[in-house]
Each structure stands twice: as C-alpha cells, then as structure tokens.
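The next block holds one structure in the form of structure tokens; read it before the comments.
Only a single protein chain was left out; the remaining protein chains are all shown in position.
By written order: A, B and C. Residues from 1 in each chain.
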Amino acid sequence: MVPTNFYLILSALLFTIGVAGVLTRRNALIIFMCVELMLNSVNLTLVALSRHWGNFNGHIFVFMIMAVAAAEVAIGLAILIAQYHLSKTTNIDEINLMKW
Amino acid sequence: MDWLNLVILPAIRVIIMIFVLLTGAAYLTWYERKLISRFQIRYGPNRAGIYGLLQPAADGIKAIFKEEIIPNHVDKVIYLMGPALALIPAIVIWAVIPIAKETPAIADVNIGFLWILAIAGVESYGLILAGWSSNNNYSLLGALRSSAQMISYELPMGVFLASVLMLAGSFSLVELVQNPRPWWEWIWLWAMFPFFFICILAETNRAPFDLPETENELVAGYQTEYGGMKFSLFMIAEYINMITTSTIMATIFFGGWKLPFGILQNVVILGPFVLLAKVLVLLFLFVWVRASIGRPRYDQLMSFTWKFLLPLSLVYMFITALLTIQFK
Amino acid sequence: MGFERFIKGATEIGKAMGVTLKYLRQKPITVQYPTEPVPVYPRFRGKHELRRYENGMERCIGCMLCEAACPTGAIYVDAAENDPQNPTSPGERYARTYEINLLRCVFCGDCEEACPTEAIVLGHDFAMANFNRRDFILTKPELLNPGEPNVVIRPE
Partner (left out) sequence: MALPMLFFVLIGAISVAAAVGVVGSRQPVHSALFLLTNFVTLAVLYITLEAQFLAAIQVIIYAGGIVILILFVIMLLGSEEIDGDITNQSWTGYAGLLLGLFMLSAMAFNFLNAFGEMDANAAALQGGAPKPVGLALFTKYILPVELVGVLLLVALIGALLMGRFPSKRVS
C-alpha cells in the first residue's frame, strides 16, 4: 500500500503550484483555475486522511467542498463576464478602478 | 499473479471490447444506410460484396488512404485531440454494462450509474475542443451549440436516471438487471421511455437533433476542418455512442441480457445475443426517427428541454419517490 | 393549452413515423443503372450517327446545311466532288471530312432538321464519357459505324 504521507505531500505540492499560479499569473481566468487547483488539493488531503482514519467524515467534507466549488464557479465566472463587459479585459492589473 | 489479474486479463477484455465496438460501429453505418434507404424506397449500398456487406470496409480503406490535411491556422495539439476525445468516452462507458448473467463487460463497480453520468458529462469535450481549435467561426458556433445542447439534455437524462436508480435501489447495473421487478415498475419505466429516448437522441447528436452538424447553416459544425480518418473518428464516435446508448436503454428499460418472463435465465451464453437483438431493435428506432422527423429550430430545441423535459423529469422523480416509499 | 399542444405534436410525430413505416414495406423503385438500363424515349437525342442508303452509299451529300444550322458551331464539314466512277454518295458532292465536336454540341437536333437527305440523325447513346478531350471530336468513320448503344427504348 501507498503510505498516507505520500498523498499528503502530493497534495501539498499541488497546493503550492496553485498558490504560485495565483500569485504570478495576470489573467483572471487562469487565477480562477489555480484556485480550483488549490481546492482540489485540499480535497485530496481530506480523502487521504479519511482513508487513513477509516471514517466517512472526510468524504462528507469533500462533497460539501465540491458543492461550494460549483457555486463559486458559477458566481465567479458571472463576475468575470460582467467585469469583461465593463472593462474589456481579464487582466487583473488593469482592473484597478477602485484603486484611484 | 498480481500483474496477471490486474493488468493482463483486463487488457485482453478491453481489446476484445474495442474490437467488437469498432466493428459494430462500422456495420452500424451499413445497417443505417440500408434501413434508411428502404425507408426511402431505395436499395442502399449493394455493390461491395453481397448485400453491400463489404461497404464499411471499403469506406474505412478510403478514409485511411485520404490525404491527412491539418490546416495552418489550427491549434495543432488540440485539433488532433478532438476526435480522440470524442471517441474515448464513447468506448469507455461500456465498462459497466452487463452483457450476460453476472458478467459485466469489464467490471462490476458499485457506481455503475454514476459512471454513465460521469462519462456522459465528459462526452462534449471532443466536440467543443474540435470546434475551438479549428479556429473557424462556423466550427466554434457548431461546437458551442452542440455542447450547450448536450449539457442541457444531460439534466433531464440525469434526473430520469436518478428515478430509475430509486426504483432499483442500487448503483450497480449488474444488480439492476439481475433483480426481478414487479410489473407496475416496468409500466412506470416504459411510460418514461419516449422522453428518455428524446434525451438520448439529443445527447448523441442524432437526427432530428443533429443541429450541431447542420449542413445548411453551419457547414457541418465542428467537423468543418476535419478530413480523412480524423473525420471518420467523429463518425465512429457518433455510431459507437448510438450503440452504447441503445445498450444502456436496453439494460435499463428492457432487461438487458434477460429474455422476458424468465425464460432460459441460466444459459449464460445466450445473454449477449439477447442483448444484441434488443440493441438492434433500438437502433432501428434511431434510424426510423431519423427517416421520419424533421429538424427543429435551435430555440425550440432548447426551450423543449428547459421548459418541458426538465420539469417533467422532476415531477416523474417525485412520483417515483412516492411509489418507492409506498411499495418497497 | 400546453397539454393540447403536446398531444397534437405527439400525434403528428406518430403520423410521420407511420408514413415512413408504410414506405419501409414497399419494394424499392431504384433502377440498378449500369447493369439494368434505364429506358429512353424513341425521340431521345443522343450521340450523332451518319446513315447510309441500303446499297451502301452515304446519304450525306456535303451540302453543309447542318454546319450552317448548328447554333454552337460544333459541326465541321469539308465537301469534295464525287468521283464519277466510284461515287460515295448519290449527289454531286460528298463529305470528305465530317467532324462533330461533342464538347460544343448541345444536342438540339437542328442538324437533323436541316439535313435534306436525312443523313445525320441523333441516336440513343448517351454514355459519352471519355478520358481524353481529343476523343470527343467524332470523325467520319465513328459517325458512320455507330456502336450498339446499351439502352432500352421505351414505347412511346
């Protein structure tokens, strides 16, 4: 069997890549995808720990996170489209109306 | 031993299944052309071999030897991935379908229904990516149409499947077929069959819901920039999808490999043939509908699923839940 | 109202499918063309032929009326005086060369109308495909010895 800490390290790796993406990319869509990446790495942790301790709580958590992620995607993409209609860009550096 | 059980034996089953499916898809084209021409008082293909039985082989040879053209302006990797992504889900969905007594095609997983739903969900990738990577407005519009249509019809289909699930009480398709059902359950299921069939028609992009590939408005939609074997892969995917969905319908609504009234239930070898007969009848239904009914407009198509099929499916699921509580 | 529309639509679809099912039981009306010829009408205008009299003399007297009548200029006739000892046609002159360019011909039948001796007629052969543009120019030997066309003439 694969020990649990392998899964945890993989999940940490994915999370870090997601963080790096959020910090370095400028395209709002890609930042969005990186956020999804981070959510998924957390899901992996929960499932792995659920397997480790042998109970279902982790599965329930993951289920809830997925539902919330679906809602988040719907809202986030709607915001993105509305913003695009307003400013014709998805570059977050140019979305700076509130900075003035 | 590990390797034998985990890798080699499944691999052999997979290879046999793929071979059967590809041959089946090739001969489905023959079946469809023959039938549709009889509907139109023609003969259909009858030159290559007796009754035109070698026609699929001839078509295949022709497609393979056509020049492979990749347009300059396309996104090459995704362009080449498109047909593959259209074909793979169509084959993969077969893994959970029972073909004989206690014999699923690949594996008896206890999430059979979810597997079908999941694969149906990723089926639209091939089309949408093909349309986008072609870098062509017609293709993109066709792809958007097709994926919007598939996603929309997936909803009532999923709700209908959930109702079936409630009646069956198990996610496993093997158990669904195996367990006996009371007569009212059959009648209740068959009442839903026409609507489920409409969803399936839209999911497989078959006539009369073949709007994604309308020749007259969108120049064959997402397929515009594809030729030769890549185009054939789309067609093969469509035909395998027809076979697959027919098999799913045969499994859910008509008892899969079982003969009616429990005749000869223990003859395992009969299973695949009974299933084949049922699938052929359902495929006949596909062709019959194609020969009879004209194509609706796109807005009609969409309002039909959102304003009619989805509420209907929800009501159906509600009543099914009540029935399940009452009688089970 | 919606329910009525639904019933109406369902019956319409049922009707349509009934119609197609009725046609499924009919025998196909297809003609298997190359093996089973399609009948043509007796006055069908196909490939040209030059005719002879019963005694083997050519009917064409080289008058070039057909050339004049041809709306597309597809016919070329070069007339010459008959050899009195060994005439090829009953008249004074005969056609030394007689060529028809099938690529230009529109099969109107005006040459047939114009011919005083009924020498040129349009036959029934319609399978005139060829591999070579040159071969579309019919020369006199071809016109005089037309092949037996693979057509069935239907009664008028």
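Going forward, a contact is a pair of C-beta atoms (placed from the backbone, for glycine too) under 8 Å apart; a residue touches a chain by one contact, two chains touch by 3 or more.
In this text, all values refer to a predicted model and were calculated from it rather than measured experimentally.
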- Touching the missing chain are A, B
- Note on the structure: Answer key for B:20, B:48, B:78 or B:229 versus the chain not shown reads B:78
- Message: Among B:35, B:90 or B:128, which one touches the chain that has been omitted from the display?
- Response: B:128
- Using the touch rule from the top, list residues of chain A that touch the missing partner. 1-10, 12-21, 23-27, 29-30, 32-34, 36-37, 40, 43-44, 47-56, 59-60, 62-64, 66-75, 77-82, 84-86, 89-91, 93-94
- Item | Contacts of chain B with the absent chain, listed as residue ranges | 2-3, 6, 75, 78, 81, 109-111, 114-115, 117-122, 124-125, 128-129, 132, 140, 144, 147, 151, 154, 171
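The rule is simple: only the chains that are shown with their structure count from here on.
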- Item | Whole-Å separation of chain centres (CA-atom averages), chain A against chain C | 75
- Note on the structure: Between chain B and chain C, the Cα-mean centres are separated in Å by 50
- Query: How about chain C: which of its residues touch chain B in the complex?
  - Reply: 6, 13, 16-17, 19-21, 23-24, 26-30, 32
- Can you check the complex and tell me which residues of chain B touch chain C? 35, 37-43, 288-289, 291-293, 308
